[in-house]
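Note that this complex is displayed minus one protein chain, with the remaining chains in position.
As written, the chain order gives the labels A, B and C, with residue 1 at the start of each chain.
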């Protein structure tokens, strides 16, 4: 096992595109319990109550929904520069930007399918209004107990035209390949990769026809499974709709529920996933027939219409 | 912020010393729900149900209780060799051993106070008997639902004669200094350090008189706070005794309970601690007067007799 | 509102019929965590760990599955005699039996569809073996932490050819009619009735063709929703199958999961249902279109094949 790159310390933020900016902001504020921490032009910046950084979500008004960019924080300034050199050698670099609200200069690059990503080091901490400040140093602010009251950003899941190629791309950047899903002919159709002890910060699903755009979903974490159940109550009793009611993934073992935010992006709220520390933990390869999406059920999500391009290949 | 060393991937196992080997084994099996995975000489090896490695606990018969050694797994074979070179330069190396049941060759070294530690790469996975094998690839075995049914080893807490010096020692090895505790004269009396996104894999408490030996406690994690409560029921209703009934730490935010195992070692069972990804998250420095040990109470643990040596210095 | 009868204090036990007696006993012992408390002829008596009475479940070997009888405990000896007089006046009495293992003489009677029920007063408390005795007087025995580890019997749900008629039958016996379900033509197809502050001890579903036999399901309670989730893990990882994975009922608000025990009877495990104290709380009448079975979903259980006889009537 070769030495692993350690450029990246965490998934810092994700930019979502929304055709209904204010309705999306309201959803993340009311349903997920997040705070607004800034606005610039057509973008609103938000953070979860347990996050110390300026924001973990940027929502930008756009004609269609989807992901704007995915932003990773480096391990240090020196690691940032090492990463840039490495990425430039990989040939997928786009170049430096001066930074954005909440963080300093960032180097942008593309995944093989063209998802825009960036890496930066200098970060601004959230300024917490006095009435929200917590008594405890481990909390940047009080728990607002609003809707799901998510504690932090967890991961982003992307559609890709070639799961194996993208898996290798992230592994080069230092990600651990923890779990994968294959169809009977051996083609990889799902992949979970992590930079930290989380189950995954990035997951990949196959869309061989490239018909879904780039974002499968964005996930925020609550503190336990009971909070996922309370979230379901909140969502349904406040006139929103669950896309998938609470259930348990077999991959990653998280207990989870999904909703579509008003801009059309799929949002996962989840809790209770175990941690994986070993760099050689994976890849645990699941057969699609083992129903890795649902630990308790015999219904296979890959039978659903969104995975039609997989069935053609199987 | 300088580039951080990434030699270590995780806390792999801890060796406890016990004057009552079989009673200790019974405690970890019945009360914590762990499995025995091997015996050599006067040592018994155990693992929690969620752990893939051969063992996370080695209990060795000895005249007194305490910690035998603390064992870290490297990030790769190459990282192991880098670590050894680094440790030798630090001047605290002891030398290679051939390995032990469950892992390959390991390099041993001493902390400033002489705690014995080691680092290794090659590890043996647990052999799970057929009747315990789990249906899910993310679990090495079924949850046995026995006692606390801890999922994994979490951290070890040591007594040290010089918290600041030991903090620096672990920082050199790549640990993040997440939280600390100071007394009014500015002396550091507590410290929490992590190699992963856990709150801490190692914590340090000051014992300026060196009267407590080396081990404060060893901690295993359950999956949520309700399981801590169920553990308390189990412990008390089965004739064991809680040293501290369930409460919440302010440092690290974990919900926790403590018991003394029959060999005399303090064991913590805890759940619900948040994760910390930023290398510059800390150190969050708590004043001892802020009661960092107990989030909800006004009783200061540092007032208790075990911290007498701190009071002299304050 | 007329004065309500208070003959009955609780649902005491239910007799299930099973073509596979020993496999059924094993299921209730291993999956639900119940204890065997006696055997007579082809019957095995079982109790949950939180129950003080001799048993809450009697399983009797039979050619087909189903319910043998449903047994209610009176409020006192005098109430028992009052109940008998009342039932005899209703014209549905069958007569006294001398009692059974675990209780004294009982008066048996029939529901309009012929479900056999009984009422008794004298009860025998469970004899708890020393090693299972609890330290706490509020617990007859220690929590065994085995499978679902259900705390107590909760309710029984029956198929009936005439929900309204059966609802009135139970109301005469003193049950509160808490909730009901109607189809668009106004016909009642579901009914929940309680003698205590539980949501219901008896529920009724319409089977106009009388094709299902008499038992829809038998339900046992765990202490909270997280224990329902742990139950699902246990069931699936031990080779059993969930008939319905965890979800939340809108009626009664319980969080629930279902399995079929080896004898073919449907068993519900549930937790987190609120209490209803007011005698005029109900009936809260739900339209079948409001999906009273599933609080979070838009799939209507009454669309499933088992409710075909309802669709004909709608």
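Methods note: a residue touches a chain if its C-beta (ideal position, glycine included) is under 8 Å from a C-beta of that chain, and two chains touch if they have at least 3 such contacts.
It should be emphasised that the depicted structure is a prediction, and the values quoted were computed from it without experimental measurement.
Among A:233, A:280 or A:297, only A:233 touches the chain that is left out of the view.
Only one of the listed residues, C:144, C:264 or C:279, touches the absent chain: C:279. For chain C, the list of residues touching the undisplayed chain reads 1-4, 6, 9-10, 50, 52-53, 73, 75-79, 123, 136-139, 151-152, 179, 196-198, 223-226, 250-253, 272, 274-275, 277-279, 281, 284-286, 295.
Residue-level contact of chain A with the missing chain is found at 134-136, 139, 142-143, 145-147, 149, 224, 226, 230, 233-234, 236-238. Residue-level contact of chain B with the missing chain is found at 224-226, 229, 232-233, 236, 241-242, 245-248, 255, 294-298.
One rule holds in what follows: only the chains that are shown with their structure count from here on.
The most distant chain from chain A, with centres taken as the mean of CA atoms, is C. The two sequence copies chain B and chain C touch through a face in which the numbers common to both exceed half of the numbers used overall. Chain centres here are Cα averages; for chain A and chain C they lie 44 Å apart.
Averaged C-alpha coordinates put the centre of chain B at 47 Å from the centre of chain C.
Touching of two or more other chains is recorded for residues 224, 226, 233, 236 of chain C.
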